[in-house]
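Could you have a look at this structure, given as structure tokens, before my questions?
Only one protein chain is missing from this complex, and each of the others stays in its spot.
For clarity, chains are labelled A, B and C in written order, and residue numbers in each chain start from 1.
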Amino acid sequence: MSAALLEIEGLTKRFGGVTAVGDCSFSVPEGSVTALVGPNGSGKTTAFNLITGYLRADAGAIRFAGSSIRKPNPVSLARRGLTRTFQQARVFPDLTLVQNMVAALQQPWRAALRRAVRKPEQARALELLEEFGLARLAEERAGNLSYGQKKLLEFAAVLMADPRLVLLDEPTAGVNPLLVDQIEQRIRDLNARGLTFLLVEHNMNLVMRLSDPVVVLDHGTKLAEGSPDVVRTDPRVLEAYLGG
Amino acid sequence: MSRATTAGLVRGGAFAAAGIAFPFVFHAAWIVNIGVLTLMYAALATAWNLFSGYTGYITLGQAAFFGLGAYTLGITFEHVGVGSGYNPFYALPLVGAGIALVSVPVAWIALRTRHMTFAIVTLTLLFIVQQLAFNLRSLTKGSTGLMLPTPRFPIDSYDTPFYLAMLALLLAGLALCWLILRSKLGLMLLAIREDEEKARGLGIRVTGAKLIAWSLMVWLSAMVGGVWAYYLTFIYPESSVDPLVMIGAVLMTFLGGRGTLWGPTIGALVLVPTQQYMITKLGASQLYLVGYSAVFMVVLLLLPRGILPSLRGAIDSRRERRRTHREPVVREEAHA
Amino acid sequence: MTALLKLEGVVAGYGRGDILRGIDLELEEATITCLVGPNGAGKSTVLKTLSGLLRPREGTIVLAGEEISRCSPAELLARGIVHVAQERSLFPLMTVWDNLLMGGHILRERPLVRKRAEAIAERFDLVRDRRDERAGALSGGQQKLVEIARALMLEPRLILMDEPTMGLDPKARHLMFEMVAQLNEEGRTVLLVEQNARAGLAIAHHGAVLDNGCVALTGPGKSLLDDPRVAELYLGGAPAAA
Partner (left out) sequence: MHQVIQAIILGVLVGGIYALMASGLTLVFGIMKVINVAQGALVILAAYLSYALFSHVHIDPFVSILIVTPAMFVLGVAVQLVFVRSLRGPDGSELSLLVTWALALGIEGVLSVIFKTTYRVTSPSYADSSWSVFGYRISEVRLFAFVASAVLLVLLSLLLTRTRFGRAVRATVQNPTAATLLGVDANRVQTLSFGLGVSMAAAAGAVYGVIYPFNPGSHYDLISRLLSIVVLGGLGSLGGAVFASLGMGVIEAIVAVEISPVWASFSFFVVLLAFLLVRPQGIFGVRERVL
């Protein structure tokens, strides 16, 4: 297995008296599609929010691409190549699809007064939208999209800035089966081109087909970690996940 | 988002030309006086819109910077001397820039809060500046007020230079808004307005973008305050840091349409003459206040989206209806 | 057996979309019915429609012969339908006791509310022992138990339970299922939404599988458990095979 792109060690977060994530450690190998699974309420999304700096951890260390991240902050992480999507697809509803895509391109300050959408950026956005089957809606307001299409758009947009690691929070939740296939195919293609993924997903079929390794969380701590086959046959996982 | 269309440029050019021609067509001092006030409110509303309309952060502290501009000009007159005639106008951009620079650290603190808290915190800025105007008597002469030298402009066209200065500020504000709306900065600001957390996740430097918009708002408001002080030649704390001025500008923006380019100007064109009419009919600050608050209520309760967005919405939905006859664009599907 | 509750062609949703696209379902008096199905199938939405949080756009809901699809939450409570929501729904800064009294909000007579609360405290040791503690200080499982205790303040005929075991440890989960069975033994009808399909169907008399806003399959709970179509729809082929 190749070197870890992202390493999490001893991550802990308590809300009031409840430990949402407790002493959780795992790593995401470079070039992998790593899955983070576990029953509802096991702390997956909280872990995501801690890693991406949307929540401040009580304890724990995060290393990304060889350097340790002391105070994770979404802006600087995104600019270093670690980006994420949200469980409820989040797009900018009043902007067009193309504008949504271009807004995701990280700009230096000196470019602030350049035209909002420049020709090469437009071309790049259209190319990605085409890959995601959204090109014909390019000038539509994002707010007019269906839920599944918003998920696709959000996914496409985070790719604009050529990230190294993408965290997908339930990429297929609430999406119809046709779009699920499409999302799966996109993840495969992009992974083949070298992009690393960490995904939280409830659709176990998809996880088992797509991911290696699989990290299982239960009550905020890591229960098991390994290839799908290993995890699937682990009795503890069965008990936690399927309710034995 | 606006695009640089020929129609847009023509619209802007026509507005500028009509604006410049106005005082030369209508000489009467009282008409030009209403013109000055209309442009002043339009410029203030445009400045407010530049920050609050584009970022979604409602600020209630704009009058603080209007007042700071007025006092800074007045105090420089008093202590340094900025010349007379047209000279003070040329000093204004520097005065505005200085105030904008000073306001940034304060804005940085205020921007740690959101929504209602932000609105309230900026409102306290207004009261802070008013208190300063009352208390720093050596600089501001406190409640007695500060007298500025009366410029020696020709009597029959005395108002015109001020009119043109206000027009220049409004045009500058509109140009800035137009420039921002078509630029990457505008894209960032709108992204922040729609979903700031998402914007952060995409690596958009939200704090920087908000501070830029804020400084531009302060810069413009301070310059407008400076021209106003020079026009009136007498300023005192209650009039120059007046919550009514600011709430008027906000109301005009709401009436015209938040986040649009022309909305604040349209709102000012409708409301300021109405307001002036009410002042002459009802007398300042008594029944006038009642009438003003009634107009306010009507606007907010009946037209909360504003004139331009409502018009645009009506046009869009008509177009939509026509289009759906031909092809279904987007179908709604299962939500999670 | 008679049907206590009957849904016919119920369509409901938020905003422009429909989540339920024509639900037909019958609940028999004094039984447990378990609603299962994949994420986003509309299970919680069924419960929200039944408790009046959401108005159905089409279709009818009949409770013991009376049409109730236009009733407000308070009217439905008065008719004996209570909803134990999926999220934590205690008032965290109020005491356990006050939370309990809130359960009797629609009963206006103070003595009656007090009498029922005392009776419930007799039944639930947890409530009796910690009545003056803030509800937010209880563990997740304890909070859920108090929520159920609170729901009993109205002596309901029909209890809607949305994933009562979510986020609970195995022991608390076990207790929760026992609780459900107990409520049923008292003659109450239970409509249960359960993520843990195996455990849910195992204790239910009837099961209904929801898929994409419609009832895809119904049948006795135990037989649905063995139905391969359920595994495919809900559990996913691979892990179920293991």
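Here, contacts are C-beta pairs under 8 Å (C-beta built on N, C-alpha and C of every residue); 3 or more make two chains touch, one makes a residue touch a chain.
Given the structure is predicted, the values throughout are model-derived calculations rather than measurements.
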Which of C:62, C:94, C:137 or C:216 contacts the chain that the document leaves out: C:94
Contact with the hidden chain (one of B:40, B:60, B:164 or B:235): B:60
Which residue of C:51, C:184 or C:212 touches the chain not shown here: C:51
Residue touching the undisplayed chain, where the options are C:102, C:179 or C:202: C:102
Touch with the omitted chain, as defined above, among B:44, B:68, B:212 or B:251: B:251
Chain C residues touching the omitted chain (full complex): 51, 53, 73-74, 77-78, 82-83, 85, 87, 89-94, 98, 101-103, 105-106, 108, 110, 150
Where the missing chain touches chain B, by residue: 58, 60, 106, 109-110, 112-117, 119-121, 123-124, 126-128, 131-132, 134-135, 197, 243-244, 247, 250-251, 254, 285-294, 296-297, 300-301, 304
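What we mean here is this: only the chains that are shown with their structure count from here on.
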Chain closest to the assembly centre - both centres taken as Cα means: A
Chain A-chain B separation of Cα centroids, rounded to whole Å: 41
Whole-Å gap separating chain A and chain C, where each centre is the average of the chain's CA atoms: 33
Of all residues in chain B, the ones touching two or more other chains: 332-336
Multi-chain contact sites of chain A, meaning residues that touch two or more partners: 146-147, 173-174, 176
Chain A - residues contacting chain B, complex: 52, 54, 74-79, 83-84, 86, 88, 90-96, 99, 102-104, 106-107, 109, 111-117, 137, 140, 144-149, 157-158, 161, 173-174, 176
Residues of chain B that touch chain A when the two form their complex: 1, 179, 182-188, 190-191, 194-195, 197-206, 208-209, 212, 329-336
Chain C contact footprint on chain A (complex, rising order): 16-18, 39-42, 146-147, 173-174, 176, 202-205, 208-209, 219, 228, 232-233, 238-239, 241-244
